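Take a look at the following structure, please.
Every protein chain of the complex appears in place save one, which is left out.
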Amino acid sequence: MTEKIALTPKTHTAPPAKFSHGVKKGNILQVAGQVGFLPAVEGQPPTPAGPTLREQTLQTLANVKAILEEGGASWEDVMMIRVYLTDVAHFAEMNEIYNAYFEAQGLTQPPAARTTVYVGLPAGLLIEIDALAVLG
Amino acid sequence: MTEKIALTPKTHTAPPAKFSHGVKKGNILQVAGQVGFLPAVEGQPPTPAGPTLREQTLQTLANVKAILEEGGASWEDVMMIRVYLTDVAHFAEMNEIYNAYFEAQGLTQPPAARTTVYVGLPAGLLIEIDALAVLG
Partner (left out) sequence: MTEKIALTPKTHTAPPAKFSHGVKKGNILQVAGQVGFLPAVEGQPPTPAGPTLREQTLQTLANVKAILEEGGASWEDVMMIRVYLTDVAHFAEMNEIYNAYFEAQGLTQPPAARTTVYVGLPAGLLIEIDALAVLG
């Protein structure tokens, strides 16, 4: 039987419920929905990187990446990125930030597929992202 | 060629369209979006377990579990759980119910990753859940 491994970067606050920030089993790695929380500080509640879409998007992407790396994966392995925004008006700016971020990653494999939809999120959060990766 | 198998627990009402409640192919099992409908009664329309978040969440989780088991899987195999709520104000209560439910399952492997977002659902439904599992 293949083991399912929880991926819990040291930078991450404990999940607010009984779920894992990421799991890996065989060659499949799933990253849970990440938001723009700064690296955890003991004794302090989760704190967003800032009020702006730019701050939150970059922190969210960093949080996804930390989980990928915890599982021995990278953006190269990611097949699907789901982006949840709260406001259709944020689409163009998110894309700009997203494009610049991934250009800076210098990937050699094609970018992941993506779906972007507009949903409700907890107050103060503008973006949530999850990801599915296939390793190897 | 690996066969794709439809997973249709006897407790389930027929899907309202041409989709399967769950499918398994090789080691991948996908559970369709489940809601809090009680076990099917012939000749009766699908009926929610009740109006409350607690009733619907527990029934929804039971419905997901029935599909997993129909495919020879269990919660242990689940990599990702997507929770769709209609109201951000339900998050804390859903987490309480979710945590107690999974504690009672006595799992030995780490919990699945999860994304929770707030969307519209058909009238009367407060929660929808789907799940991706990797077997073996």
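The letters A and B name the chains in turn, as written, and every chain counts its residues from 1.
Quick note on the criterion: a contact is a pair of C-beta atoms (placed from the backbone, for glycine too) under 8 Å apart; a residue touches a chain by one contact, two chains touch by 3 or more.
This is a predicted model, so every value here is computed, not measured.
Engineer: Any idea which of B:G50, B:G72 or B:G120 touches the chain not displayed?
Structural biologist: Answering carefully, the residue with contact to the hidden chain is B:G120.
Engineer: Pick from B:P9, B:G22 or B:G36: which residue touches the chain that isn't shown?
Structural biologist: Checking each option in B:P9, B:G22 or B:G36, the one touching the absent chain turns out to be B:G22.
Engineer: Tell me which stretches of chain B touch the chain missing from the display.
Structural biologist: So the residues of chain B touching the missing chain come out as 1-6, 15-23, 25-26, 28, 30-33, 82, 84, 119-123, 128, 130, 132.
Engineer: Can you list where chain A touches the absent chain?
Structural biologist: Where chain A meets the chain not shown: residues 27, 76-77, 79-81, 88, 91, 95, 98-99, 102-103, 109-119, 132, 134, 136.
One rule holds for everything that comes next: only the chains that are shown with their structure count from here on.
Engineer: Express in whole angstrom the distance between the two chain centres, defined as the mean CA positions of chain A and chain B.
Structural biologist: Result: the chain centres lie 23 Å from each other.
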